[in-house]
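Here the complex is missing one protein chain, while the rest keep their positions.
Lettered A and B in written order, each chain numbered from 1.
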Amino acid sequence: MIMRWQLAYPFQPIPIIGGLLGDARAPGGIMLPEFYNQLGAMHGTIMVFLGVVPLAVGGFGNFVLPLQIGAPDMAFPKLNMLSYWSFFLGGVVMFSSFFVPGGAANSGWTSYAPLSIFATTGQTLWLVGMIFLITSSLLGSVNFIVTTIQLRAPGMSFMRLPFFVWAQLVTAFLLLLAFPPLEAAGVLQLMDRVAGTSFFMPSGLVYADSPVDVSGGGTPLLWQHLFWFLAHPEVYVLILPAIGIVVEILANNTRKPIWGYRILVGSLIFLGFMSFVVWAHHMFLTGMGTTMSSFFQTTTMIISIPSVVVLSALFLTLYGASIRFTTPMLFALAFIPMFGIGGLTGLPLGLSAPDLHLHDTYYVIGHFHYVVAPGTLLALFGGIYYWFPKATGRKMNDLLGKIHFWGSFIAINVVFMPMFIQGLSGMNRRMADGGLEYSMNQDVLVWNTVISMAAWALGLFQIPFIFNFFWSIKKGERVGNNPWKATTLEWQAPSPPPHGNFLTPPQVYRGPYEYSVPGAQTDFVMQGEAGGPNNAEPAKV
Amino acid sequence: MEIPYIVEKRADTGLNNVKLGIWLFLASEVMLFGALFSSYVLLRLMAIDWPEGSAVLNVPMGTFNTVVLITSSVTMVMAYASLKMDNLSGFKKYMAATIGLSLLFMVVKGFEYSHEFDIGNFPATSTYLAIYFTMTGFHALHIIGGVIVNTYFLFPGSKMWVTNKQQFINRIEAAGLYWHFVDLVWIFLFPILYLT
Partner (left out) sequence: MSTDVQAHIKLYKKIGVALMVLTVVTVLASKIPVGVALGVVLALIIATVKGSLVVTYFMHLVEERKSICWMLLLTAFFFIVLIFIPILGYLDHTGKPMTLPNANAPVAEETTH
């Protein structure tokens, strides 16, 4: 939020907080550009690696996945603990980097060499922190895959898995295979910074008017290749669990099965596979040549197909549905157009010709925030409202939930939509003065103030949520095991689940979304309930 | 409820948890070394000059180390086979040999590194040396990790032979898979760095 102050009112003292930041960061309360850059780099890093991934994968995954497959626990509890503490340590290192001389990493969350090689100590801490965080994700992903494959309850065949589980499974594979190159690259960058190697330092580099004293022979492009090899699958890691959550909530609140389960699973797997071969669409402007650009442009266009299929399936699920507008459903419904906007705005970025104009502008910021903030974050909120009763045995307050939803939904759109306008007019990203210096930006500078106001409003609307969350733990309305009348296995377990998750080992008889089955007594039939319609003998498990 | 399939195999997948887990972990390690090999390829392609491995490094020492590591792979698999034949002392003998050979590998590596430092060859000196030290350094870290795990299984861990025989065998199998992987990496590293 203080970044938004700087952008809306460049070089004016930040109210209240300005005095607290200290002279190294904001003398006289006015943010230094170096500090702005630190905030930029760390905002990205923290949101992605310490925010969304731990919440969506670590948080929701670890809690919901074993319950949904009928398992007593994750396959490797000690490994899980190791993964958590590695994450914790990584977080401590990351946050501590703000307090070293020179401040935190300030070369963008992308840490491009050679800028990052010359950066202050904070960058070294960033690299060390990343190594811990990556290790945490790797250990976690092994756990997820083994759990999903090995610990499914009897009768839970792969095609009876709730879609959320499929999403987490593919996400885990992405984490498993894509993260290690970044770990290696991080060590290479550490070597460049600390041991004076030249993995990413080209020959003949001159810094601050003097030639740099390194052996040379490296290339900054190596860093970019290795970084984006991870970072592209990483963005699918950010979105897939959210899609999984949305599917669960949609099926439950439309009282009908999700449209096209098999197609969705196929698209998910295809998407996961393709995500490994699109990475250099982040590098169209590096001069890598038309062969590379054409290759990656093509694969990027191909990967948009499964995304469209998924979005269409979500949308088609609404057709003929009896929609219950519960709080989680509001968030899940909002996800659909938000992800649509995010995805569609990605298309000009994925084609190398328009990307020439749009690369590194606010258009990009608008695009990826749309997918992650109005997209994933809204879905995660929905998930919190949805599974809160399972975790605590109480429901969150509905009115506060709806206030939270509407305020956030409107504010978040006002924050990110104008960024497309700014980007299309050529306004670059990562500028501490908000684009003040460039003549092409003058017409769109006014949006900075609008966006900042909306961002502060967005912040304010989280207060009802935070209050609601903590208050409801103690004082929320008590509910039984299955307040949403859902079908998947987790709703059979007690709320909150005890050690071992279930009181009796579950047995699965049917698919995950048996809502409104013709001839059934109720409009939902639970997956683990014996008898009743669509009661298939358990598969050969 | 207990976590199932820790020891016994699940019917439809035919795997126990540890085996699946270790193979997944090894897959991620393939990608880790893949990034390093990728860096090697790119750096070498872009270099004006790149020394012949044999001009900089000691090929006989490297070959000796290769033989040592392959032998340690054989002793490792023999340790596992001994357990399957209910021969605990055979296991201990072979595991000790594996650890001993690994340490020998590290000693030779130590000689190689200190020789390089003595003549002023540091990672910062050239990209060839940078990638050499980094790749062999990563590999050495993996060897140290393996030594720690194997030593644990040789001494305190072997108590599990008494309490849960099959689980212990599974664990040794997993440790073996890891160890063979470390050997596998070296089989590729050696010719690339030393011989080309």
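Following the convention adopted for this analysis, a contact is a pair of C-beta atoms (placed from the backbone, for glycine too) under 8 Å apart; a residue touches a chain by one contact, two chains touch by 3 or more.
These figures come from a predicted structure and were not determined experimentally.
Visitor: Given the contact rule set out at the top, which of the displayed chains would the hidden chain touch in the full complex?
Guide: Taken over the complete structure, the missing chain's partners among displayed chains are A, B.
Visitor: Just one of B:Ala11, B:Ile70, B:Val107 or B:Ile148 touches the chain that is missing; which is it?
Guide: Of these options, the touching residue for the absent chain is B:Ile70.
Visitor: Quickly run down the residues of subunit A that touch the omitted chain.
Guide: 177, 181, 202-206, 211, 216-222, 225, 229, 273, 276-277, 280, 288-289, 291-292, 295
Visitor: Suppose we count only contacts with the excluded chain; which residues of subunit B make the list?
Guide: Residues in contact with the chain left out: 13-15, 20, 23-24, 27, 30-31, 34-35, 37-38, 41-42, 44-50, 54, 59, 63, 66-67, 70-71, 73-74, 76-78, 81, 84-85, 176-177, 180-181, 183-184, 187-188, 190-192, 195-196.
Heads up, the rule we're going with is that only the chains that are shown with their structure count from here on.
Visitor: In their complex, what parts of subunit B are in touch with subunit A?
Guide: Spelled out, the residues of subunit B in touch with subunit A are 1-5, 10-13, 15-17, 20-21, 24-25, 27-29, 31-36, 38-39, 42-43, 46-48, 122-127, 130-131, 134, 138.
Visitor: For subunit A, which residues are in contact with subunit B within the complex?
Guide: 71-73, 75-77, 79, 138, 141-143, 145-146, 149-151, 176-185, 187-188, 191, 195-199, 214-219, 221-222, 225-226, 229, 500-502, 505, 540-541
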